[in-house]
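Missing here: one protein chain of the complex. Every other protein chain is in place.
The block that comes next holds chain A.
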Amino acid sequence: MTSDMNYEAIHLMRKQEIHKQTTSEHLNQWHDELMKRVVHLAIEKVEAEQGRIPAPFAFFVMGSAGRREQSIWSDQDHGIVFDGKKEHKRYFLRLGKEIVTGLELTGYQRCDGKVMASESMWTQTLASWSEQVIGWLEQASWQSLRHFSTFFDSRVLIGQKNLLAKVKVTTFCYLENHRQLYNRFIDNFDFIRKGTNIFGKLLTEQSGPMSGRVPIKTTTILPYVNAMRLLALHHQESRASTLQRMQELKTKYTFLQEYEAIYHQLMEFRFVHTKAAENYDAVHYIPLHQLSKDDKKELKQFMKSGSELFQLAKEAIETECSKW
């Protein structure tokens, strides 16, 4: 009861403060702080119920939270890795369940795909996590590589950072010996939804509650995200943020300097135009009528640059793979 009240207090704080965030960067720092408070509360509650946390652990976020690209609204994508015995899993699943409840009560909707620490797949021991990730890569199916991509865009929010780092290192070692997988990643990531028609007009959703809106996530943002994930995997860069990946890799790929600035502008553009979104679904779209002529031009340029960046990343990986 006390815990719920605290969640409510955090929810109230969220409502009061969320619209005070002035940039995408500030918004994401603020989301981090908010989510940390919720997780700490959840830990307190579970420890009060079931005793102290039985093993070292890391609670990590994935998806847009992992990449520091959350909007006003966000869903939950997270997991737990712990360095303990298998018997401890029940405890951490209970913790995961409490975190899910807490985040939901504070305005983060549950993940439709159940990528949440309350699910057995996303809360594992260190050894099981490594086995699971290698299993995904061995299987290399469309679905297993989607799971892997989700996992790879992860960062620790609370707990021991080295635990997640160890799983990622295991991944890199596996990829060192299975370089043919890069072609599978390219296939898996290489779907860019068209943003404009042959007349150069922005394409909007034709039906449903989002009709008349431009799907900015799928047409514009994902090509940058996928391109940088591809390069990050190739260069064993474990940071999850697309911008940080660009900063780290721009010495290797000089073209990234240009795209770093563009992506930063894109994040701010998205932030400004989705500030008034009424729910989580709506943050992935921008109403066409809301865009001025210059905005439309800018958005089309973002789309074009995203496609170019993905193409450049793909060619770079293919060229480097061909030398092996």
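By our rule, a residue touches a chain if its C-beta (ideal position, glycine included) is under 8 Å from a C-beta of that chain, and two chains touch if they have at least 3 such contacts; residues count from 1.
Everything that follows uses one rule, which is that contacts and distances are computed from a predicted model.
Engineer: The complex has one chain missing from view, so what does its UniProt entry call it, picking from "Ammonium transporter", "Energy-coupling factor transport system ATP-binding protein", "Secreted protein" or "Phosphoribosylformylglycinamidine synthase subunit PurS"?
Structural biologist: The correct option from "Ammonium transporter", "Energy-coupling factor transport system ATP-binding protein", "Secreted protein" or "Phosphoribosylformylglycinamidine synthase subunit PurS" is "Ammonium transporter", the UniProt name of the unshown chain.
Engineer: Touching the left-out chain: which of A:Asn197, A:Thr251, A:Ser292 or A:Ser322?
Structural biologist: A:Asn197
Engineer: Out of A:Leu93, A:Met210, A:Val272 or A:Leu291, which touches the unshown chain?
Structural biologist: Touching the chain that is not displayed is residue A:Met210.
Engineer: Going by the touch rule given at the top, which residues of chain A touch the chain that is not shown?
Structural biologist: Against the left-out chain, chain A lists 194, 196-199, 201, 203, 206-212.
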